[in-house]
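Not every chain is included here, but those present sit where they belong.
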Amino acid sequence: MEYVYAALLLHSAGKKVTEEGIADVIKAAGLEVDVVRAKALVSALEGVNIEEAISKAAFAAPAPTAAPA
Amino acid sequence: MAAETKHHSTHIPQWKKDEIEDIKKLISAHSAVGIVGVHGIPSSQLQLMRKNLRGMADVKVCRNNLIYRALETSSDDVKQMNKYVEDQTALLFSNEDPFKLYRILEKGRASAPIKAGGIAPRDIVVQKGPTSFPPGPIVGELQSSGIPAGIEGGKVVIRETRTVAKKGDVVNAKLASILARLEIQPVELGLDLRAVYEKGIIYESEILAIDETKYIGDITQAVQRAFNLSINAAYPSKATIGTLLAKAASESRNLAINAEIIMPDFIGELLAKANTQMLSLAQVASQKDANAISNKL
């Protein structure tokens, strides 16, 4: 998940999620950068509304409340 | 037919030779050859079934010994179909896929009334409820076959659901007639595809009888596995990126709230959590002593 965390970090920092951005963050975390994974992630994010995807999580997670009882 | 089975012998009459040749021609002219059981199918029904199959398959009914001989003199692969020739058998020729053939034949099954003296192929149950019969001697006939009947609102009704014959029972003439009048058709008629030969492979009926629900289950499982793998391995793709983002966001939220990390993003939730805890503790306390809690709550 490191790359995904990196992407979200950039996003929540108000930065564009780019290969270089991810690479910088990954390196700063003391990891070696796997360019291919960064590329794949950026490519997968193309056209994706991150804010929306995130809010779905927030929205989705609490749902089960109904069930437990 | 019975008269002729006697003198099959060394000398084979020409018509038989012709028939064997005919079968062999049909075999080589089709991609698929099936052995079909036709036990108990009245010839009128069989005619109808053949008609319904026209364009998809030809059904040829002939004597087993001729079928046997025709197969015997065919290629080694086809020869093996001999072991399915037994009882009342027909040959089926088609260019359709064996699985499709099987499905078509299954769909073509029809139900039929049981004859007097017939053996119940399954439990035969008469359901309770109204019938279309006006009052009359039918009531007595039903009752004498063990079916509790009476008259209600000017109609004959069956008062209780009854199993009138167990699977394997012989159905007597009286019951058979009653069942026919009740339009209960316990007999299933159909071409029973025992095996199909196609391109060097013999498909037996157990293979041909596909359980679609199992395949659907397999697909579901495969899809789930693919999804699990891609999320658990954090492999980003168009199909999974949304979930990965949601997962990361939810993890960060979980961590922040569970570890009580004080951050502007989550302070609202922490406040809410504390407040909820306070309320539930207050509730517990007030159940023991209403005065323990200010009535502001």
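Chains: A and B, in written order; residue numbering restarts at 1 for each.
The rule is short, and it goes like this: a residue touches a chain if its C-beta (ideal position, glycine included) is under 8 Å from a C-beta of that chain, and two chains touch if they have at least 3 such contacts.
In this text, all values refer to a predicted model and were calculated from it rather than measured experimentally.
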* Structure fact -> Subunit counts for the entire complex, keyed to the drawn labels, are A x6, B x1
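One rule holds for everything that comes next: only the chains that are shown with their structure count from here on.
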* Structure fact -> The answer for chain A against chain B in the complex is residues 1-5, 7-8, 37, 40-41, 43-45, 48, 50, 53-54, 56-58, 60-61
* Asked: Considering the complex alone, what residue numbers of chain B touch chain A?
  -> 234-238, 240-242, 244-253
